[in-house]
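One protein chain omitted, others in place.
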Amino acid sequence: MPPMGWFDLNRIWFFGLLVMLCGAVLAYILAARRGMQIKVRRIAGLEAVDDAVGRATEMGRSCLYIPGVQDMNDIQTIASLTVLSRVAKTAAEYDARVEVPTTRSLVMTAARETVQAAYLAAGRPEAFSPDQVYYVTDEQFGYVAYVQGLMVRERPAACFYMGSFFAESLILAEMGNGVGAIQIAGTAQPAQLPFFVAACDYTLIGEEFFAASAYLSGEPDQLGSLKGQDAGKLIVAAGILTGVAAETLASLTGSPAIRSFVNFLINRVLT
Amino acid sequence: MGDFLRDQWWVVAIFIGTLVPLVRRFASVGAMEALRTLDRRWIFLLMLWSVLFPIYFIGVTGRTFPELPSALAHSTFDELDRLAPGDPVLLSFDYDPASEGELQPMATAFVKHCAEKKLKMYFMSLWPVGPQMVQNTVDKVIRPDYPRLVYGQDYVNLGYKSGNEAVIRVITTNIRELYTTDSRGTAMQDIPMMNGITSVQQMKLIINVSAGYPGVKEWVQYAATPYATLHLVAGTTGVQAPLVYPYVPRQLRGLLGAIKGAAEYEKLVIDTYGGPNPDPKYLEGLRRMGPQLVAHLLIIMLILVANFLYFADKRAVGR
Partner (left out) sequence: MKRTVPLLITAVVGFTLIGAYFVPYTQSWGETVAIWFDVLAAIAFILGGGNLLRSHLKRISDQQSGWAYSIIVLVSFLGTLFVGLGKIGAAPSPQFPDYGWSGNYRQTGSAFWYSYQYAFQPLTATIFALLAFYIASAAFRAFRAKNLEASLLLATAFIVLLGRTFAGVALTAWIDPANWQGFRYFTGLRLENLTVYIMAVFNTAGNRAIMIGIALGIVATSLKILIGVDRSYLGKD
């Protein structure tokens, strides 16, 4: 068996792309730390978080926060907890109750600490109760059945669906609509976005959901990472345009050189 | 249809009876006002009837709508049909009872097709309740209709392993690193059809029936893409199908999307292997197209009515 090298050369292009994208993000974080002004467009769903919690306080009803149905190894769940931190802090400041039923034990533990820290940061540690964050069941539709019943009984005024969702997205959103709650959703599951867009008042689409943490905190470091994300998008767009142009030229002209360049892109760079 | 309505007059009577209060409301407050303030439970009732009535009609008359298989259904069928008797095929049933309505017909059709082609079937699952789905399909198809097939020689259920895509990554190089026994606890070395099988790369085809994560996307990413010799076909739910269209045809040789895809594939399997009077259990996908048609027409009608209301109100405000 030939000796293994220290670097898998089949993945060299992927490594290069990773360095470019991460480099862009890091560069803008450093630039932001040095004082570069970062402008971020308004994201309606995130602007509405405070209003939603305020509405719940006025109506004397609770806020319901669903952190998705996946475990802590899903990046969407971690992103959801960063939004939960903000929602819980706002709820603590407004003296509104936020309830967080979870579908995973680890998520329950992490969410509990997040909410507790948020209450502490708001100066209301005595208002926090561990029973606000609890485990329901791992089973997807058992969880949905519970949350539906909760919505009908408690009639929350604000519902937040942030995280990874599957088939239950429309069930939750329609039920929330039925009880008259204001609903803000955010997910990176493309298949569930249409359901949330149709049934919720505000929807964070894909990368807007990941931008939530940076947007809500307003810290220059985090805003710099959003700019880096945009730079990454330009890199990807340049790659797409190059590939599409090359393939189009190869098809039109039949040039072997351009065709071999296209094959190189497909078989070496993009694998 | 007329005969059916006459014979089943009591169903028609119940249907009309349940809608009488709605008709009375229309008559009392006017159509426009009734539509504006329509309780959504009336919509639920209409949806119930739009599914129930066709199911009952098809159940009583046995008639289904004609089906024209699409190119994707044909490619899926051809991928299986090109295999020779004795070729090993991996069937990964990654779904649960919630998606059974959409996916069980295609799972049944896949197993029937494999049994007819005398392929060696290796069942597995990435979902905890997947083995139950496998067992249900085996009990439905193989046991009653192919009693010659022997467990351990013609088909085996490897069972569920946790780890999601990590399972795929391991079994594509060394299946025995994860699977030391089958779902019954029999050691791999004691299963005749496992002799010589060391990894999934030896499979002539991978058939994945998928309801979400982990599913077809993971099979594409960790099996079909790194190992170009692996052929993969999949059946997915309607919601998931658009996400995997980009992988057709290079990484995904065939794709059945939702109950429509299942019905198209069933038609191909039944026309080729079903005989003159196919067993109704192989026609479930075709039977479910009836309720799908009526439900879709109902949704279109609701959208049209809602938009009619919207424009009527807009014009009234404009005046």
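Lettered A and B in written order, each chain numbered from 1.
The rule is simple: a residue touches a chain if its C-beta (ideal position, glycine included) is under 8 Å from a C-beta of that chain, and two chains touch if they have at least 3 such contacts.
Since the model is a prediction, treat every value here as computed from it, not as a measurement.
Contact with the undisplayed chain is limited, among B:131, B:215, B:235 or B:254, to B:131. Interface note: of B:144, B:192 or B:246, the residue touching the hidden chain in the full complex is B:246. What subunit B contributes to its contact with the hidden chain is residues 38, 40, 43-44, 46-48, 51, 65-68, 70-72, 96-101, 129, 131-132, 135, 139, 162-166, 169-170, 183-186, 241-243, 245-246, 248, 257-258, 260, 289, 292-293, 295-300, 302-303, 305-307, 310-311. Hidden from this view is one chain, which touches subunit A at 4-8, 11, 15, 18, 21-22, 25-26, 29, 71, 73, 75, 78-79, 81-82, 85-86, 89, 102, 104-106, 108-110, 113-114, 116-118, 120-121, 131, 134-139, 141-142, 144-145, 153, 167, 170-171, 173-175, 177, 188, 190, 193, 195, 198-199, 205-207, 209-211, 213-214, 217, 219, 221-222, 225-226, 228-229, 232-233, 236.
Here is the rule we use: only the chains that are shown with their structure count from here on.
The geometric centre of subunit A is 30 Å away from that of subunit B, both derived from CA atoms. Contact residues on subunit B toward subunit A in their complex (touch as defined above): 40, 96, 98-99, 212-213, 225-226, 237, 239-240, 242-243.
Interface residues of subunit A facing subunit B in the complex, by the touch rule stated above, are 70, 140-141, 166-167, 178, 190-192, 271.
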